[in-house]
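Of the protein chains in this complex, one is absent; all others appear in place.
When the chains are written out, they are named A and B in that same order, and each has its own residue count from 1.
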Amino acid sequence: MALAIDKDGGSHGGEEHQTTTGLPSTKLAMWIFLASECLLFGALITTYVLYRGVSKTGPYPGDVFDIPYTSVSSFVLLASSLTMVMALVAAQKRDVVRMRLWLLTTALLGLTFVGGQVYEFTAFYHEGLSLSTNLFGTTFYVLTGFHGVHVTVGILMLLSLVGMSAADRLPDDAAFPVEMVGLYWHFVDIVWIIIFTVVYLIPTGPDVVR
Amino acid sequence: MADTESRFQEELGAEDLADPREALAPHREHPSAKEYIRIGVILAVLTALEVASYYVDVNTSVLIPTLFGLALVKFVLVVLWFMHLRFDDRRYARFFVMGLALAATLYLIVLISFRAFLV
Partner (left out) sequence: MASVTAPASRGIRRPSALTGFWSWFTSVDHKKIGLMYGFVAFFFFIVGGLEALLIRTQLSQPDNTLLSADAYNQIFTMHGVTMVFLFVMPMSAAFFNYLIPLMIGARDVAFPRLNAYSFWVFLLGGLFLYSSPFLGGMPNAGWFGYAPNSTTDPSIGMSFYAIGLLITGIASSAGAVNLAVTVINMRAPGMSLFRMPVFVWMGLVVQFLLAFSLPIITVALFELLFDRRFGTLFFNPTEGGDPILWQHLFWLFGHPEVYILVLPAFGIISDIIPVFARKPLFGYQFVVFSGIAIGFIGFGVWAHHMFAAGLGPVANTAFGVSTAIIAIPTGVKIFNWMATMHGGDLRFKTPMLFSIGTVMMFVIGGLSGVTHSIVPSDYQQTDTYYVVAHFHYVLFGGAVFGLFGGMYYWWPKVFARQLSEGLGKVHFWLMIIGFNLTFGPMHILGLAGMIRREYSYPASLGLTGWNQVASVGSFLIALSVLVFIINAVRTQMKPKGLEDEDPWDARTLEWTTSCPPPVYNFEEIPQVHALDEFWRRKYVQDEKTGTLVPVQAGSAPPHDEGHDDAGHGIHLPSPSYWPLVSAIGLPTIGYGILYSWWLVGAGALIVLIGFYGWAMEPSVAGD
C-alpha cells in the first residue's frame, strides 16, 4: 500500500502518553463500550425470553432446531476465542508470522460460524419460519441476527488487522491492537454462550403454554 | 467563610483519588499459551456436557439450572482468562461488572413483572 506513514505517528495515537489512571484510554473505552453492550444484548435476550412459548402458529423451535448442527457452530466460535488468544500470545512475543496466521484462523472460524448461521436461517426460512411468521421467528432472527452482525464486524476488524500488519501499518508492538480486537471478539463469544443456552438448549416442551 | 475553605483544603488535600496507587500495583502477567489451551479444553468439555444434556431425559427443574450453571462457568472462564480480567487492573473489571450487574438486575425485574419465567 502506498499509504505508509511512519509508525511513530501512532495508529493508536496518544497511548504512549501518561494518563491519569495509568490505564490506556482505548482499553478503558473498550471496557465501557462492552459494559454498555451488555445492556444491548440483555434487552434482546429479555425480549426473546419474554416471548418464549407464546407463538400462536408454527413452526415452533422444536420443529426447526437442529441441535447437533448448532452445537458444531458453537464449538467453532469457542475455538475462535482460543485462536484469538493464541494470536495475542504471538503478538506479545513479536512473532508477526504466527500472529497473522492465528488472526486469519480466527477470522476463518468466525466466517464458518456466520456462514453456518446464514445456512441455518435459509433452512428455517424454507421450513416456513420468517420474521413475521410468529413471535418465535421475530425474536429468534432479530436476536441471533444482531449477534451475527457483531461477529461480522469482528471478522472485518480481524481481517483489517491482518491487512494492516501485512502492509506494515501496525506498530512494532502489535499486541495492543490485537488485544483490543480480541476483547471485542471474546465478548461476542460470551454473548453466544448465553444465546446458545437460552435459545437452543433450554427445551420448550409441551409443558410450555402456547 | 474562610474557615470553611480551609477546612476543605485540609480534608481534600489529604485525599487524592488520582493517586496512581492501583496503577503501580504489580499486574500479574497474562497467561501463557499453555494455560489458554487448558482453559480452551475445559470450555470444550463444558460445551460437550451442555450438548449432551439435550440427549438425556432430565426433569426441566434440574436441567435448566444446570444449563445456566454451565453457561455461567463458561462465561466467567472466558471473561477472566481470555479477556484476562483476572490478570488486569481491577478498574476494568469494575466498569464491566457495573454494566453486567445493571443489565441482569433491570431485565430480571422486567421479566418478573411480566411473570415470564423459563420453567
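Just so we're on the same page, a residue touches a chain if its C-beta (ideal position, glycine included) is under 8 Å from a C-beta of that chain, and two chains touch if they have at least 3 such contacts.
Just so it is clear, the structure is predicted and the values come from calculations on it, not from any experiment.
Although one chain is not displayed, its contacts with chain B can still be listed: residues 1-6, 8-9, 12-13, 15-19, 98-99, 102, 106, 110, 113-114.
The omitted chain makes contact with chain A at the following residues, 2-6, 8-11, 13-14, 19-21, 23, 25, 28-29, 32-33, 35-40, 43-44, 47, 50-51, 54-56, 131-132, 134-135, 138-139, 142, 146, 156, 160, 164, 169.
Operating definition for what follows: only the chains that are shown with their structure count from here on.
With centres taken as mean Cα positions, chain B sits 18 Å from chain A.
Residues of chain A touching chain B in their complex: 20-23, 27-28, 31-32, 34-39, 41-43, 45-46, 49-50, 52, 67-68, 71, 74-75, 78-79, 81-82, 84-86, 88-89, 92, 182-183, 186-187, 189-190, 193-194, 196-198, 201-203, 205, 207. Contact residues on chain B toward chain A in their complex (touch as defined above): 18, 20, 22-24, 30, 32-33, 36-37, 39-40, 43-44, 47, 50-51, 53-54, 60, 63-64, 67-68, 70-71, 74-75, 78-79, 81-83, 89, 91-92, 95-96, 98-100, 102-104, 106-107, 110-111, 114, 116, 118.
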